[in-house]
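Note that one protein chain of the assembly has been removed; the remaining protein chains are unaltered in position.
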Amino acid sequence: MNYFEAFSEIAAELEEIEDRGQVAAYIPELSHVDPDKFGIHLTTVKNQQYFLGDSNTKFSIQSISKVLALTLARGLEENYLWDRVGVEPSGSPFNSLVQLEYEQGIPRNPLINAGALVVCDVLIGSLKNPQQEFIEFVRILAGDPDIGYCPRVAKSERLTGHKNAAMINLIKSYGNINHDIDLVLDFYCDLCSVEMSCKQLAQAFLFLATNGTNPLTGKEVVSVSRSKRINAIMQLCGFYDEAGEFAFKVGLPGKSGVGGGIIAIHPGKYSIAVWSPRLNAKGNSFKGMKFLELFTTRIGSSIF
Amino acid sequence: MNYFEAFSEIAAELEEIEDRGQVAAYIPELSHVDPDKFGIHLTTVKNQQYFLGDSNTKFSIQSISKVLALTLARGLEENYLWDRVGVEPSGSPFNSLVQLEYEQGIPRNPLINAGALVVCDVLIGSLKNPQQEFIEFVRILAGDPDIGYCPRVAKSERLTGHKNAAMINLIKSYGNINHDIDLVLDFYCDLCSVEMSCKQLAQAFLFLATNGTNPLTGKEVVSVSRSKRINAIMQLCGFYDEAGEFAFKVGLPGKSGVGGGIIAIHPGKYSIAVWSPRLNAKGNSFKGMKFLELFTTRIGSSIF
Amino acid sequence: MNYFEAFSEIAAELEEIEDRGQVAAYIPELSHVDPDKFGIHLTTVKNQQYFLGDSNTKFSIQSISKVLALTLARGLEENYLWDRVGVEPSGSPFNSLVQLEYEQGIPRNPLINAGALVVCDVLIGSLKNPQQEFIEFVRILAGDPDIGYCPRVAKSERLTGHKNAAMINLIKSYGNINHDIDLVLDFYCDLCSVEMSCKQLAQAFLFLATNGTNPLTGKEVVSVSRSKRINAIMQLCGFYDEAGEFAFKVGLPGKSGVGGGIIAIHPGKYSIAVWSPRLNAKGNSFKGMKFLELFTTRIGSSIF
Partner (left out) sequence: MNYFEAFSEIAAELEEIEDRGQVAAYIPELSHVDPDKFGIHLTTVKNQQYFLGDSNTKFSIQSISKVLALTLARGLEENYLWDRVGVEPSGSPFNSLVQLEYEQGIPRNPLINAGALVVCDVLIGSLKNPQQEFIEFVRILAGDPDIGYCPRVAKSERLTGHKNAAMINLIKSYGNINHDIDLVLDFYCDLCSVEMSCKQLAQAFLFLATNGTNPLTGKEVVSVSRSKRINAIMQLCGFYDEAGEFAFKVGLPGKSGVGGGIIAIHPGKYSIAVWSPRLNAKGNSFKGMKFLELFTTRIGSSIF
């Protein structure tokens, strides 16, 4: 079956299903988005493009940028990152802080907030101008200079992010944050505020479907082995408390953000970005999850 | 590269590495095994066989049988199993009991002890003679009638398994165990005591590499979708607190047991069983983990 | 002010307050009690008696018997009990099991279920006929042979007490239970089923107001130092998650039971038993707590 046909049929099917999610409200700036937006963009490793709906509208990618930050950190340094952050799923959200205490300030993985804060600390230590160099890195991956931070969203998150501040202080109490806490939180909130469209996201993540090579430039973003490992981490840790559900129903490595975006990778085949702002109870896009489940079921293809 | 060549080279390489693991001692009967045993067996979907070392020696498969119990339960019933057990990774072992309390007696997944106890309870409710029907099911999968329980190991585990008894009582206090506790614990300990060789294991699990069809009989064991989902659960939950590590380094769905066995699946390609009794600190075969890491790296092939 | 006048005035005052509690339902046999029962009995160290309402009606003393079991154990043995159970408050109920895991099977104190199970195990190891000797001990303390177990309540609790079974199995997994689990659970459920009236309770606990001496027989029940320490443990651990509230509002050491009874001690002055079956959200008698708060406030006397 043609991907585009699958898109159209599933989109029609989804219209019958009530979108029971809620737009993220804990970051005030995010709550202003139109909840009915819906976009899809799939890019194959042979550079074929399939898209539908609001696939060219930018949205706040939020936690999806944690994968890009990890990728940049992986490209910069050797294995010491894994002394400071684990690669295991995080279990229930209710024990995020106790887990940090139990594990002496070593976050379980780089895709939960605690781990991404440590990755930010690593990047600040390795880059001269972290904010600038990160966004350049994303633009090159996406092959599109028209990507940037949203200062309003970053500021909104910074002012209300007391739980992240609690987390980074706890990590620092164990000596696993080297730089000034405010500096790291600023960078972290900037990363989360990046705005991209489904099209840009699908393109930027395609290197994870091509064993680490940027298909636009032909250059290695990360090694084959690292590319596989980033996919593995996304598979196990990309959806908070719903990682198992996503593996179980969709069967692809991926990452979601509270802006309603989801990126998923079929190694060797394609990357796909979906966007729908209403979130389910676990904080993942309600319609996005549903779409991807129907998609991999319909085309009969997952990594499992 | 030929699989067998890879086996030989890696085996030689492993001889240089000190096996720092410890044979499982908490079940007295398991501590009598020869710690230097080492076997590998790979079966491809085209029925090619590659093996090395003690691949025909039987050992206690322990938790590996949880996947077979789940498969049997999935073949018997419809989706209500997922009301009684989740599909999410379990996080740190330190909170196994508090997690059960927090989640009202619903185990996080069917591959941790708590979840397997619920699967046993489901099977007891569905089968006339659970012990007999389960072992028949395994024999048919493996195409080998010479597979059975080890009563000494089952009894040893039953007498010392106070933590499992704590767990099942807690689950029952939430109403998620229907049958007599002793009956379920007996069945659970029997399941764990099954003895198989690497060869038998690789054959028995091959249906997960062939989208759910038993390649020996041509019959469907479980549907395509269920086969994929069992692989997804193994990927996320098959190695206790080391699931991420296994996904990260090996990149295949799999399951380990404290007898030192590991089964891993490359969907569409092969199943592979490894056995080495010494366990690392997380309770997984030290040498088995190392072997599989080197194997998928050397042949440059994983699902990611 | 005369104690009896205080009783009458407070009882009148309480009639104005809606009794918002619920009779304990988790032990089926307990749910049959008349929820409107209300009795008080105070015995001074000079053997003066003050009472009101249903003070001669027997009820299930439940956890109150944990103090008597501890007293008997303290009279029998030397300090090794404190190697097996702590003297610290237990914090939130939500972490009772994780706390046992964290503290390697050592219950926080002898007045929570986990600790009382260990005390029962100690008594079984020290007494020839624990059930018989315990009830004799209580009869002598109360100066009344008409006290016994209620087999129906004991059986009801035994059949539904899966959480206690979970707890004792977990403790045994750490080696802190020496005897057969069923034997200990039977004894524990018998202890909880003891039936006494407010009058009998006030008399039986008077030794804790007289530095350890049974005022009826003049014999030492426990030493002065042990008497003070049992009071200290009651003060800190006698009301589950409401120990602070009770110390704060009532200001006396005491112990409650889910049968709706409360015993409290003013060392050097009196013991007082109150009974009202409806329980507040924390499992303590709603009206009993209120009565004691008004009583110590009105007579202007607490240990603080």
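Order as written gives the chain letters A, B and C; numbering starts at 1 within each chain.
Just so we're on the same page, a residue touches a chain if its C-beta (ideal position, glycine included) is under 8 Å from a C-beta of that chain, and two chains touch if they have at least 3 such contacts.
All values derive from a computational prediction rather than experimental measurement.
Undergrad: So which of the visible chains would the left-out chain be touching?
TA: Looking at the entire complex, the absent chain's contacts are A, C.
Undergrad: Among C:V33, C:A69, C:L97 or C:I233, which one is in touch with the chain left out?
TA: Among C:V33, C:A69, C:L97 or C:I233, only C:I233 touches the chain that is not shown.
Undergrad: For the chain not shown, which residue from C:S55, C:T71 or C:N109 touches it across the whole complex?
TA: Residue touching the absent chain, from the options given: C:N109.
Undergrad: Considering the whole complex, which of C:A25, C:L159, C:V224 or C:A281 touches the chain not shown?
TA: Only one listed residue reaches the unshown chain, and that is C:V224.
Undergrad: Tell me which of C:G21, C:G86 or C:G283 is the one touching the absent chain.
TA: C:G86
Undergrad: Need a quick check: the contact residues on chain C for the chain that isn't drawn.
TA: Where chain C meets the chain not shown: residues 86-92, 94-95, 98-99, 102-103, 108-109, 224-225, 227-229, 231-233, 235-237, 241-245, 247-249, 251, 253, 267, 297, 300, 302-304.
Undergrad: Contact with the hidden chain only, please: which chain A residues?
TA: 94-95, 97-98, 101-102, 162-163, 165-167, 169-170, 172-173, 181
Just so it is clear, only the chains that are shown with their structure count from here on.
Undergrad: So with touch defined the way it is at the top, what topology do the chains form here? Options are line, ring, star, complete, other.
TA: line
Undergrad: For chain A versus chain B, which are copies of one sequence, does the interface use mostly the same residue numbers on each side, meaning over half shared, or is it different?
TA: same
Undergrad: Given that chain B is a copy of chain C, what angle of rotation, in degrees and a multiple of 5, matches their CA positions?
TA: My answer is 180 degrees for the C-alpha fit.
Undergrad: Provide the C-alpha centroid distance between chain A and chain C, rounded to the nearest whole angstrom.
TA: One centre to the other, that is 55 Å.
Undergrad: Give, as an integer number of Å, the spacing between the C-alpha centres of chain B and chain A.
TA: Computed value for the inter-centroid distance: 31 Å.
Undergrad: Multi-chain contacts in chain B: which residues touch at least two other chains?
TA: 94-95, 98, 102 - these are the residues of chain B that touch more than one other chain.
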